[in-house]
Every structure is written in C-alpha cells, then in structure tokens.
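Missing here is one protein chain; the remaining ones are kept as they sit in the complex.
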Amino acid sequence: MESLGIVNYWIVIALMMIGLYIVISANNLIKKIIGLNIFQSSVFILYISIGKVGGGTAPILLKEPTVYSNPLPHVLILTAIVVGVATTALGLALIVRIRSAFGTIDDQDVQQDIERN
Amino acid sequence: MKQHLILHVIAKIMIPFIMVFALYVQFHGDYGPGGGFQAGVIFGAGFILYGIVFGKEATMKIVPPPLVYTTAALGVLLYTGVGVAGMFLGGEFLNYSVLSADPVAGQHLGILLIEFGVGMTVASVMVILFLSFADYRQPDSQDTD
Partner (left out) sequence: MNAIELVVNFTLLGFLLVTALHISQTNRLFRAVMLFGIYSLLTASLFVSLDAVDVAFTEAAVGTCIATILMLSALSLTGSRKEVRYRRKNAAFAVCVSIALGVALAIGIMDMPQFADPNAPANLHVAPYYLQDSYSEIGIPNVVTSVLASYRGYDTLGEVVVIFTAGIGVIALLTGRSSKPKD
C-alpha cells in the first residue's frame, strides 16, 4: 500500500507531461489550446487529490460527527474551472481572428507570413 | 438544424427542466452541492442548447445581446454592491454579518445575494461567448448558415 500512496501524483505528472508535449509539438493552434486544457486539468486533479481525506465524505455538514474531506482545494478549483473556460474562450476568439487575418491557424505558417511582410 | 423535428421537440421539453434545475442549484447551493458558478453554467447551457437547435436569430430574439451585456455587468455590480453595503452599515468590505441584526442571518443573506450575482454574471458570460462565436463570419466564407 505504501507505493500506492502517491500513484495519483504520478498520474498527474504524466498528464502534465502529455499536455506540455501537445502544446509544444502541435502546430495547430486549436490543438495547442486542447493541450493547455489537459495541462490545466492535471493541476486540478493534483489539488483535489491533496484535499482527499481517507474515509471522509463530501464537506456538507451532517448532524452526526463525520470525517470530511478538505473543502479548501474544492473552493480554489471550483472557481479556477469557470475562469479556465472563460480564458479558453478568449484564446479561441484570438485564434478565430488569426484565421481571419492570415488565412491559417498553423503557427509556423503565421510566423512565415509575418516574416515575409 | 431546421429540419430535425425530434431535436426540436426534445429540446423544447428539456429546456424548461434545465432552467428549473439551474434555479434549484442556485438557491439550494447552501444546503447541498451547488452555487452560483454551477447554476450560471447550467442556465447558460439551456440557452446554448436553444441556440444550437433553433438557430442564432431565434436565440437573439429571446436574449438580445444588449440585455445579456447588461445582466453580466449587473451581476458584478450586485456582488460589489453587497460588499459596499456592508461598509455603509459599519462593517468591512464584504462583511455580511452587519447586513442583518443577527450576524448569522446577515451572513446567510449576504451569501444568497452574492451567489445570485455570481450566477447572473456566469450565465450571461456563457451566453455572450456562445452568441459571439455563432454570430462571427469569416471575411472569406461563402456559406450563409
């Protein structure tokens, strides 16, 4: 059981690596946004994993004494998710405008277009 | 989506339930899972479903963009307004205890009001995001729908 204890964190690391890999390797800007979202959600999973208490339940108070999980990471991540989608939308809007201006959403084509002019 | 009869009928049945569920999540958030953020997103999702099935012109008739822009700003204003009201009543900014004679009742009232503000802003912004994307036309695009 000792080695099982931090498996959650190992998988968070793996997800974060995959997210970063997509952000760097993909040339398509929408694919990059998906990579950023995977990176972001790996951080969410890390926070929620830290807040889990063994044998606990959701932090909604009951009459009888109970063990609850830590509510603080829940609060932080709850707002972060909604802010995350708002910023994702802003990024997508920028991509749509880039497509209008350059006719492509390939980052290197855009780069070449800028250098040519 | 104009020709999909099943989608039209099912969407018309589902949307009222989505809206009522959003209101339940909004105002029951003190006692169970829920709150302004979740309710706002669900409420916005109801309008987005309408927009996908019935088209953006019909949606803009129900929620005209100026109205949504106003409610988005009003939500933030309600939140800050509750904070400033606490200052006028002798407490600190966003201290809800002074809103009522009983501090616990004041906290309860303050949380209800600011969660409503959060829900209003989040729902409006989600509708704004969807309508902005739906309304945009690429300069070189040929299709009309």
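For clarity, chains are labelled A and B in written order, and residue numbers in each chain start from 1.
Here, a contact is a pair of C-beta atoms (placed from the backbone, for glycine too) under 8 Å apart; a residue touches a chain by one contact, two chains touch by 3 or more.
Quantities reported herein were computed from a predicted structural model and do not represent experimental measurements.
Touched by the hidden chain within the whole complex are the displayed chains A, B. Within the set B:I42, B:V63 or B:V98, the residue that contacts the chain not displayed is B:I42. Although one chain is not displayed, its contacts with chain B can still be listed: residues 25, 29-35, 37-38, 41-42, 44-45, 48, 52, 65, 69, 72-73, 75-76, 79-80, 83, 94, 96, 103-105, 107-108, 110-111, 114-115, 117-118, 121-122, 124-126, 128-130, 132-139, 141. In the full complex, chain A makes contact with the omitted chain through residues 2, 4-11, 13-28, 30-31, 33-35, 37-38, 41, 44-45, 48-62, 67-90, 92-97, 99-100, 105-106, 108.
Keep this in mind: only the chains that are shown with their structure count from here on.
Separation between the centroids of chain A and chain B, computed from CA atoms only, is 23 Å.
On chain A, the positions that touch chain B within their shared complex are 58, 60, 78-79, 81-82, 86, 89, 92-93, 96, 99-100, 103.
Residue ranges on chain B touching chain A, taken from their complex, read 31-33, 35, 37, 40-41, 122, 125, 129, 132-133, 136, 138-140.
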